[in-house]
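A single protein chain has been removed from this complex, and every other one stays in its place.
For reference, chains read A and B in written order, and residue numbers begin at 1 within each chain.
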Amino acid sequence: MNETASQAEIALKSSFERMKNAGAQSLRRGAWEAFSRSGLPNKRDESWHYTDLRAALRAVAPMSGETKTATSAIERKQASCRFVVLDGAFRPDLSDLSLAPSGVAAQSLREALAHGEAEVLAALAGDVDDPAVALNAALMQDGVVLRIAPGTVLDTPLEIANVTSNAGAQSVYSRSLAMVGKGASATIIETLEPLAPSEAQENHALTLRIEDGARLEHVCTVAPQAGAAVRVLSLLATLGAKSALNSFCLIEGGGLLRRQVFALLAGESADAAFCGATLLRGRDHADTTLQVRHEGRGGKSREFFRYVVDEQATGVFQGKVSVAQLAQKTDGAMQSKALLLSDGATMNSKPELEIFADDVVCGHGATCGRLDADQLFYLQARGLPEREAEALLIQGFANEALRLIAREAMRDMLEARVATWLARRDIR
Amino acid sequence: MAALKETVETVESIDVDAYKYGFTTDIESEKAPKGLSEDIVRFISAKKDEPEWLTEWRLGAYRRWLTMSEPRWAKVNYPPIDYQDLYYYSAPKTSPGPKSLDEVDPELLRTYEKLGIPLREQEILAGVETRKVAVDAVFDSVSVATTFKEELAKAGVIFCPISEAVKTHPALVQKYLGSVVPVTDNFFATLNSAVFSDGSFVYVPPGVRCPMELSTYFRINEKNTGQFERTLIIADAGSYVSYLEGCTAPKRDENQLHAAIVELVALDDAEIKYSTVQNWYPGDGEGKGGIYNFVTKRGDCRGRNSHISWTQVETGSAITWKYPSCILRGDNSQGEFYSIAVSNGFQQVDSGSKMIHLGRNTKSRIISKGISAGRSQNTYRGQVSAHRKASGARNFTNCDSLLIGDKCGAHTVPYIESKNSSAQFEHEATTSKISQDQLFYAMQRGLSAEEATALIVNGFVRDVLQQLPMEFAVEAQKLISISLEGSVG
Partner (left out) sequence: MLEIKNLHVSIGERKILDGLTLTVGDGEIAAIMGPNGAGKSTLSYVIAGREGYDVSGGEVLLNGENILGLAPHERAAKGVFLAFQYPVEIPGVATMTFLKATLNAQRRARGEEELQTPDFMKRVNEAAARLGVAKEMLRRPLNSGFSGGEKKRMEILQMALLEPSLGILDETDSGLDIDALRVVSEGVNALRARDRSFLVITHYQRLLDYIKPDTVHVMARGRILRSGGAELALELEESGYKDYIVEAA
């Protein structure tokens, strides 16, 4: 990028230079250098081919400042122990710190970095090579660090709420970490929730360290944002031996969104599932890019995604499952399906396999098309008017992904969100 | 299972030295000076006595090429190619251009005999095989013989070296050359446009069903020579042609460059079947030598209801970089791609297809079978796209990979892009090793591990073999066995 740094890249550099007193300097410098090598990713970067971040971020918004928002303004959508990160800053005053169950310790990232906490720095040092993740590491403002002690079994979900105020065009960089100790079992909810639509430029990352034998349910919801918003949401998960991660994400569009998942199945017999439903309309652009890497023997991964794309929206699915030579006996299956509801809608899929071990069973399937005529006729022949028949089929299509959420209450809540989204289709 | 282990070990121990087409032909040749420049481009053009428009066309391509850089997105690794250290033109001294068969150097005829390609028409007629195949034999940079030209001419079919077509059918060549693969298409295609040597030209007039299979046999003989052949096939309205392409090269320690272009044009209701058995020298057991095969093959279904089908059996080359594609422009046009890619030793394959749906109710189908053994890397890379106007487009893609041994890799990289809600795309891919259950079943019935593996591999590629003309299918099956020698009887 150095020879032709864009205006945006120059603005980012000055943001970086202002992070001098924010702790973790060598980590930040390393990340900034990694970012500088590639610059803002664009169409020519293989893994950003369908989402041109450089074009979307021509003008970089100023970094977010202190925000005053009352707790009551942030709606509570589910029963949980909640940790609020407002405009990139962890807010103990808005969080349920005193309600944290035993075995769970919460701390602000800013504090952890200021104290140079080795465990946190080590977890951050495991970042993958991706320009948006590198940018996050260089510019992260704050976030929450959750430590779940080994053997802890939690029933109450822990919620990391990334809330954006309506402060207009601002840049937000948050990084949260969850370290799930050996044999622990927990549910983490991650939300992206604007208080009101704004042109925010958000870059959130969540690092998950799932130790041997631990089990984690992860449910992420991304609420709509304004059309001019640019959001990147990264999940960086490392799984130990015999650990399990079941991760689901509901995306309801809004501006340009890139969600990326980097998962490393490091230990033997790790089990990871990544599922999601993405609902898009208007000029929404939503990209989900997965890189699931098997390094341990006998691992299993499942990826299962549904896209509903209406009007002029664009959906992108890129899923890469790679199996290292030592990861024999890997079992990987990936499926993505997209429904295009309107003539202006676009779907780009790139399901990828990269296999260096021979004793594996891996596969993927991808389909793209409109509602099935036979199914529609069947429902109509049973008495449903066309619009209702369509709605039932679309809901059913999305439910195929939703049913993979383990907690029933959460599944019901997300089904209702899909129904609400669909109901708006008829109003238009 | 011990037998399987043994099988895998045998596969691992093969070097690709089993290549049986590795001999050289001792024949004097005339070469252009080493390296590439405007003068060399002019030299090639002058050697072929080309009209000025073509010389300029080549020079335009050359200047464009100077501004381009080699693509790096494929999963292949090779040291930088020194484009100034190659010969861009080489022709047997005795046969600088096509002649009647009687005048062809007997040494060359013997070469083709050794390769199993009979060039004497009477030999073919006297043989047991009843189907006639017309052959255009290309040796390094020139076509040395074309058979059955007269019989084809009776049907109105033009089949000749492209260097000859430039002179005898200039209007057709000028109209279609570069109309499918533009001069600026990609690094290797642009290089080919500047320095292309020879290749075949086919024109099938309206309503004519070509009376026999057409075929071109490419042979690289000379050291340090790049081969840049160029094939152009035009099927006019309502016509049909089936075309076969075969290729081999001697064993040499240096890598050799092969950057070809094939352009197909199918007009209204026309059909072209293009089959390739690619068996360039793959390099030795240590990964030394072998052909770098960077090929641009593209078919344009320009007319309504036109149909282009690509079938390839890829067993050779150190590096294969090719994506035979169909541009489905005409309404109701159809494109197909059937591929078997076998890699062993240190071979690297990055191959697949592109189906670009532009017209209404266009249909395409991709069936790809990859088999990796040894330390090879085998990648399927494909693109299927539907543009806004491609209502009712359909694609079905199936890519299966089979791994033999744990030092090789199999990769799948499809790009599926739809801008039309009525387009229906379906893609599926699997990667696995040879099923132990199947192996055991076959061995329990009395087959050896090698026979059982052969049986299973044959079953694995069967869907694609069925697409080949029969004689080719038998040949291809043998070739696959040889390529996997050690595991297959």
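Everything that follows uses one rule, which is that contacts are C-beta pairs under 8 Å (C-beta built on N, C-alpha and C of every residue); 3 or more make two chains touch, one makes a residue touch a chain.
Not measured: the values here are computed from a predicted model.
> List the shown chains that the missing chain touches in the full complex.
The chain that is not shown touches these displayed chains: A.
> Of A:Glu17, A:Glu66, A:Asp155 or A:Asp374, which one is in contact with the hidden chain?
A:Asp374
> Pick from A:Val128, A:Ala149, A:Leu384 or A:Ala406: which residue touches the chain that isn't shown?
A:Leu384
> Which residues does subunit A use to touch the chain missing from this display?
With respect to the unshown chain, the touching residues of subunit A are 372-375, 377-386, 388-389, 392-393, 395-400, 403.
Just so we're on the same page, only the chains that are shown with their structure count from here on.
> Quick check on the complex: what are the subunit A residues that touch subunit B?
So the residues of subunit A touching subunit B come out as 46, 325, 328, 338, 340-343, 345-370.
> Across the complex, what residues on subunit B touch subunit A?
73, 388, 401, 403-433
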